[in-house]
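Written below as structure tokens is the structure these notes are about.
The complex appears here without one of its protein chains, the remainder shown in place.
Our next item is chain A:
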Amino acid sequence: MSTPTETPGPGSYAPALETPHSPYRRSKATRSNWELYGWLFMRMSGVLLLVLVFGHLWVNMVSGDGINQVDWGFVAGKWSSPFWQTWDVLMLWLAQLHGTNGVRTIINDYAERDATRFWLKMALYAATAVVLVLGSLVVFTFDPCADPSSTLEACRTRS
């Protein structure tokens, strides 16, 4: 019973643990590349958002009359063009997914109880779904000619 050869073989360890001299394996069956894609998405969406958000701030807040120019007619002028519709929907999706992944990371960092983490993330994903669906619907179902006194060219040629 006192034989020193009782050392358990690799099979008796939990899958996550390895024997000290087992060869390094890059891909383990228990892992996926999901977090890698998330990491890459944060950097790629970040670069695109730099252009989209700075362009958005420039056109809406700096050029023209600044914040005071923003009213319903200003929005109608922008969203009567597919260019700004595409710009804004792209910005909406990238910013919301970038933000959701960032807040997900923060929840994982600070919420220690499993149930707290789970429910905070469920609330986060629900809010994300609402913002993405509502925001996309608003941009694509918006009628720039809803104002009868509109002076937009697109509205004059329609009637």
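Heads up, the rule we're going with is that contacts are C-beta pairs under 8 Å (C-beta built on N, C-alpha and C of every residue); 3 or more make two chains touch, one makes a residue touch a chain; residues count from 1.
Simple rule for what comes next: contacts and distances are computed from a predicted model.
Novice: Which protein name, taken from UniProt, belongs to the chain you can't see among "NADH-quinone oxidoreductase subunit L", "Secreted protein", "Sugar ABC transporter substrate-binding protein" or "Succinate dehydrogenase, cytochrome b556 subunit"?
Specialist: Matching "NADH-quinone oxidoreductase subunit L", "Secreted protein", "Sugar ABC transporter substrate-binding protein" or "Succinate dehydrogenase, cytochrome b556 subunit" to the record, the invisible chain is "Succinate dehydrogenase, cytochrome b556 subunit".
Novice: Just name the one of A:Val59, A:Leu90, A:Ala111 or A:Val131 that touches the chain not displayed here.
Specialist: Final answer for the missing-chain contact: A:Val131.
Novice: Since one chain isn't shown, list which residues of chain A touch it in the complete complex.
Specialist: Residues of chain A in contact with the hidden chain: 43, 46-47, 49-50, 53-54, 57, 61-62, 65-68, 70-73, 75-76, 92, 95-96, 99-100, 102-103, 106, 127, 131, 134-135, 137-138, 141-142, 146-147.
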